[in-house]
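Only one protein chain is missing; all other protein chains are in place.
Right after this comes chain A.
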Amino acid sequence: MRKMVKQMGFVFNVDLCFGCMACEIACRNENQTDSTVRWRKVSRLIDDTFLSVSCNHCNSPECFRVCPENAFTKRGDGIVHINSDLCTGCGLCIEACPYGAPQYDPVTQKASKCHMCYPRQDRGLPPACVESCSTEALTFVDLNTFCDKKMVGTIPGFPDTRLTNPSIAFYPAKERNRYFLK
């Protein structure tokens, strides 16, 4: 796939996320999605840290590759977009995405997913989930230009990134001392 002019992506700082779910519900507030549709999901990992994931607007999106209707496009800013007019609701993208990003919407009977709030971005606003994160655990940058040596490509508990090359980067958690009762 050709190199995008920009590749907007999420940066997730594990150390700053405490699983409050504001991002997940802020997404629903902004996009008024159906109750069963979760474009963003916060989950608790086994080491008791949290992870907030949506569509990662991958460099090699599997959804894009498997869709028989060619409903997916990748915009110049790297956002992977699904054209709901073309979607027939076959569900292949839902199965193919390693991150569970596309969701079946029982009302429209189509797949839908995070569009990185491009309508907001086009107005110069950050994505709703990013805006809602009080500790700035979740931010977004142009990954083509942003780089920080402390950033890593994945963390334990995140799905295998080799297949799709997702546009997300991480800061890992610092060490902690925990003294439990015997």
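Here, a contact is a pair of C-beta atoms (placed from the backbone, for glycine too) under 8 Å apart; a residue touches a chain by one contact, two chains touch by 3 or more; residues count from 1.
Basically, contacts and distances are computed from a predicted model.
Among the names given as "Dehydrogenase", "ABC transporter ATP-binding protein YvrO", "Cysteine desulfuration protein SufE" or "Ribulose bisphosphate carboxylase small subunit", UniProt records the absent chain under the name "Dehydrogenase". Within the whole complex, the absent chain has one touching residue among A:25, A:51 or A:151, and that is A:25.
Within the entire complex, the positions of chain A that touch the omitted partner chain are 15-16, 18-22, 24-26, 28-30, 32, 35, 38, 48-49, 131-136, 174, 176-182.
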